[in-house]
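Below is one structure. I have some questions about it.
Missing here: one protein chain of the complex. Every other protein chain is in place.
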């Protein structure tokens, strides 16, 4: 069995205090609980400060291009369903350039845990407005205040048919780790949107502000994450300021319905060779 | 004032019976009611059978590449806010390759009417499963049945903050024209998803089937399209099988907040010339 | 006759495609070698479409340059294609349908057939196409039952009644034609048995399956989609998967993910989708992830001519993606080669750990022809896969996925392998994987990657040469126009010219030293491409392979380049039976003339299996094959 320490690779270069440390720690806490050997874990990440996580979590990693974590993760998981596949990136990566893949991964219900380190800013490119920055948000690209309404990741996930929708907060690492564990165990597409403060470029979404405004639905009396309508209502009414497991359904998974007992990674020349006469006959 | 006849260009090459004829006719009926001269109308279309509409509606037209109607329309409207801008395309164009732009146009609330001719199939490429094809849908690309849940355009539009969300049906051209009129008059992003049967490749979503299953919310007693929660509930409960104006809000428009009295199309060298010393001084 | 070209033309949506397919398959089963190609518009109903099928006693590589029997269902069939009718050609049409008659001055045999009536007699007007091919078979003096088995296979799902009705329709047409016109175009009996009939796209799909590929992610696009169709029908039986992605960016990133996981993975697309893949191609290059990309080119630029052929994506294949990566670009010339090259591409992608682009096009991809039986699958070469037992990682050390090696290629670990954990990144990176910016490592890593292809050599398959050992005229081509050039060469040779035909198969890395001897000595170099700006010419020039003056044949109207296009430079014509003034018996391309010493079907042509290599040009440039 692996321990948290086994999952440590390079020392993170994130700014001291960055929320992303908590995400890494939560994964390092949750993964050992699953009993999956390290070599069967793959983390696919995007471009951004958040995207560096694949260099810090020791496992197989794929640090792709901006916004394309989910297609790469889909390819990996489909090719080898034995792997535990995590996709991780930022709010710009996932909800700006990559939002199409998010919607399609959700409706495809690919068995991937998608962790978005949502700091409401473009961190690595030094502080531009992101799709989750609120209307009126000022940054170097919107000095007069953002003119757009923000993307609401939870609402979008619910509308897109995601089977597991949760939100974590870097200031609550215990809950975050537990959400990660649930998401990783979930057989299907699981979104974990993590409110992960950027201490260098976004003072609006600070730890303090978030701590004050987030409603913990894991401890909300009577909240049933299996009820879609309630989940939608909560997300709308609280403007997404929730933490905990928002929605959990059981939909049939995508990979199971596509991949049989043999995996695409099992490169094989024998069967087509054996069945060659049959194949040739088809073309006659 | 223009008449419907003034808006006729090339003879459509759609298959006889195609739902897209009704969309064209509805636009030709609605546009003259707005009092906008023909030269101020621009229709931007995507690639697909649906995308051919820009050659059939006589006005300014831009028939771009697959999935990019909304960015082009956004550029046109922002550059010249005096124009009435329509974007039009198919379900593949808008909800597969182009879905990211759909979400961002919605939250940006750009003043464009977006008409999707949703036939739940890729028509022009001769019948592949589309993102709105239902789970289990059989086509040449999913002979064993589609493994994904479909995109629900109305739910997605609502979750993305679209200000005007409606659904029309090619079999109800009167209502469709009236929806188009409302959408065109709406100052902000307006989605009109049109259930527009493909008679050549999709027998599942036939006129008859749709006529039987669609609930007309324009005539639903007590339905208030200004109430977001009700709109969400209706869309969920009826699995999107509605027709009429689903949701109408008033959000501040994007273009107004960006463009002042001068339009980007007013190419001008005089002002920077006059203010040159001031600009030079800035760089000192 | 040695060969006959049949065309059926009508409006799209009238079933022209299936009619052509039935005709081609039936004649193939009969023992002839067929080559079928469909012309179609970018709309679903209406607009002229036609299907030409060349039927020959030996293997043929184009749909020919003339039409011998035409079944015309619309005005455009004759208006636009009448000029291709050979002298004495038969035109089948329904006199009651009010069609135009052939242009005056062409010596054709009009064969009015009451297609509608006969179809109704058989069971429904919809079967008039089938009546027409029955009539064509009659004119050719074939068996009345020639279509029976194909009709059965085609309509089996629709029930015995439909099968029987269609069989009857074909026989009605056959009987009517024989009765009223007799045999106008009798084909000599078959001499050999072609092995398979398939399209270039199917050959690509089959090649992928044979190569061990079990993962395709793609987004529908004409003319590539039929690769996806075949694989979605077949992969599941072999443990493989097809994903219809949300767009081409997703598609290639999925394929890269699958390749990283250890699958042999691919994506297939055409120009617009290919353009969208540029960023990811760079990612594959940088992360050294194998991936195979099929670009079935169509008329560009932009949406261009979506149902027409062109070879105009070459510049992008060579220069697309920002920054510099190793990449391999190969262009199959024939359907057989589409199979062989695709099969080989997966080896190359894994051996060199880089993207491999296959430059197909609409003509090659959608043409459907008889070919010899394709070589059966055989174990491939997966390149340097890390073997923990023989190459254990140093104790406590992390796996050096990007170990700097002499040949630039590093053993690859696959997820699931204990001890092989690493991160692949599109950033510049260290031997272990994580991003790094140190100038020294950067340079080392760039050199490592770019060095990988230094010794790349497709061997005898890199270029193909046929013709005179010391040619005066050298035709140079790439990709699907091989057949047309081969025909042109044959005519030129018959006209007494010393002529050669050089075909570039490996485009990147370009086999410069293999090409140089051919190009250095030819007097009259004619570069033939289906594009406007001469992209291959520019590519050859980049390597100093061309003299200042060459001649060019560029076709970019959307139709395949033909022998006629080439021969026009000499005022020669490819057809024996032409319109008055065009007749040039010596120009007739006789089947079999194209098959050269060592190019027998059994041995396959041009052969990518090293063991089977026969007719390729040697590095030294000795031209080994002669015109018979």
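So that you can tell them apart, the chains are marked A, B and C in the order they are listed, and the count of residues begins at 1 in each.
Note that contacts are C-beta pairs under 8 Å (C-beta built on N, C-alpha and C of every residue); 3 or more make two chains touch, one makes a residue touch a chain.
Since we're looking at a predicted model, the values are computed, not measured.
Residue B:83 is the one among B:83, B:117 or B:156 that touches the chain missing from this view. Check C:427, C:481, C:503 or C:562 against the missing chain and you find that the one touching it is C:427.
Looking at C:83, C:97, C:450 or C:495, the residue that reaches the missing chain in the full complex is C:450. When the omitted chain is restored, the residue from A:140, A:213 or A:239 that touches it is A:140.
Residues 13-16, 47, 49, 52, 63, 65-67, 92, 96-97, 99, 122-126, 128-129, 131, 140-144, 200-201 of chain A touch the missing chain (whole complex, contact as defined above).
Against the chain not shown here, chain B presents residues 9-10, 37-40, 42, 44, 47, 52, 54-55, 58-65, 68, 70-80, 82-83, 100-101, 103-104, 258-269, 271-273, 276, 279-280, 283-284.
Residues of chain C in touch with the missing chain: 41-42, 249, 270-272, 274-276, 278-279, 282-283, 285-287, 295, 297, 299-308, 310, 312-313, 315-316, 318-325, 425-428, 435, 437, 439-440, 442-443, 446-447, 450, 531-533, 538, 541-544, 548, 556-559.
Heads up, the rule we're going with is that only the chains that are shown with their structure count from here on.
Within chain A, contacts with two or more other chains are made by residues 100, 103-104, 258. Shown for chain C are the residues that touch two or more other chains, namely 236, 246-247.
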